[in-house]
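This part shows subunit A:
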Amino acid sequence: MLEIRNLSVAYGKIVAVSDLSLTVNEGEIVTVVGGNGAGKTTTLRTVSGVLKPRAGEILFKGQSIVGLPPEAIVTRGISHSPEGRMIFGRLTITENLKLGAYNRKDAAGVKSDMERMFGMFPVLEQRKSQRAGTLSGGEQQMLAIARSLMSRPTLLLLDEPSLGLAPLLVEKIFDVVVELRNEGVTILLVEQNANEALRISDRAYVLETGTVTVEGPSTELINDPKLRAAYLGLD
Partner candidate 1 sequence: MRNIRFMALGVSAVMLLAGCSAGGGGGGGGGDSDEIVVGAVYSITGSQASIDEPAYNGFKLAAKEINDAGGINGKQIRVAFSDAASDTTTLTNVVSELIENDGAVALGGTNDSTFALAAGPIAQAAGIPFVASGATLPTLPDQVGDYMFMACYGDDLQAQAIADYSMEELDAKTAWALVDQAYDFTTALNKFFQERFTANGGEIVLEDSYKSGDTDYSAQIARLQALPTQPDVLFVSAIPNEAGIITQQIREAGLTQPIVSGDGYDTPLVAEVAGDNSKDVYFSTHVSLESEDAVVQDFVAAYTEEYGTGPENAFAALGYDTMNLIADALKRATDDTDPAAVKDALASTQDLVAVTGTISYPEGSRKPSKAVSIMRIVDKVTTFVKVIEP
Partner candidate 2 sequence: MTINYILQQLVNGLALGSIYALLAIGLTMVYGILRLINFAHGDLMMLGAYVSSIFISATVVPILLAVLIPTLLIAVMGLIVERTAYKPLRGAPEVAMLITSLGVSRLIQNSTVLALSPQPRAFSLPGDLTKTVNVGGIRFTQLDVLTFLLVIVLMVLLTLYINRSKTGMAMRASSENLQAARLIGINVNWAIGAAFVLGSALAGTAGFLWASRYGIIDPFMGFLPGVKAFVAAVIGGIGSIRGAVVGGVLLGVAEIGFVGFLPPEFSGYRDAFVFSLLLIVLLVRPNGLFGASEVERA
């Protein structure tokens, strides 16, 4: 579904991603793990069109999406739930969700999706006309995910969904991710919390200084003692 080939991205003279290749197949959950500055977020932002690559290809459903503006990429079915959630705190929860469907023309579909989101995250419905800034961290994360689902993506890019959340909420978020996959959404997940992420994902990539160093099925990676020590914070 998503194929990244030999991608390089730089901020001015600082190279953030170099020669990175990565594939996500339909229906998979793929996890990308790696330390700070490994290039995980940069990769996601390049896929969603906010950053322009210096070199390399990004194919989505077989077609190149390099150079397309972010809104065109959303229309094609990729949705990005950014790191730090980036919900619009001064807008209401309903407005946040509507904006997620900004490029959709089918009013009825948007309305039913909104109901679906409220069904999935009942807390959002209870507070739907309140400002999003009043939500707790976990609720904001749910809103961010719900917002990115409002564009009816076939591929969801999830950047650090568990960041800063209490363990109980982390659990809940990962349950949601699995549920989404069961509904047919393909997911590319970037996580610091690699242990949890690997547990629910099919395959995984390890990024180091902008390039892939290890890849394989999550079950293999989770048992690799070297990786466990280096990235999973387990001993």
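Convention: a contact is a pair of C-beta atoms (placed from the backbone, for glycine too) under 8 Å apart; a residue touches a chain by one contact, two chains touch by 3 or more; residues count from 1.
Picked so that all candidates are chains of the complex that A comes from, given by their letters.
All values derive from a computational prediction rather than experimental measurement.
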| item | value |
| --- | --- |
| Given options 1 or 2, the chain of this complex that touches subunit A | 2 |
| Complex contact set, residues of subunit A against candidate 2 | 45, 48, 50, 69-71, 73-75, 79-80, 82, 86-91, 95, 98-100, 102-103, 133, 147-148, 151 |
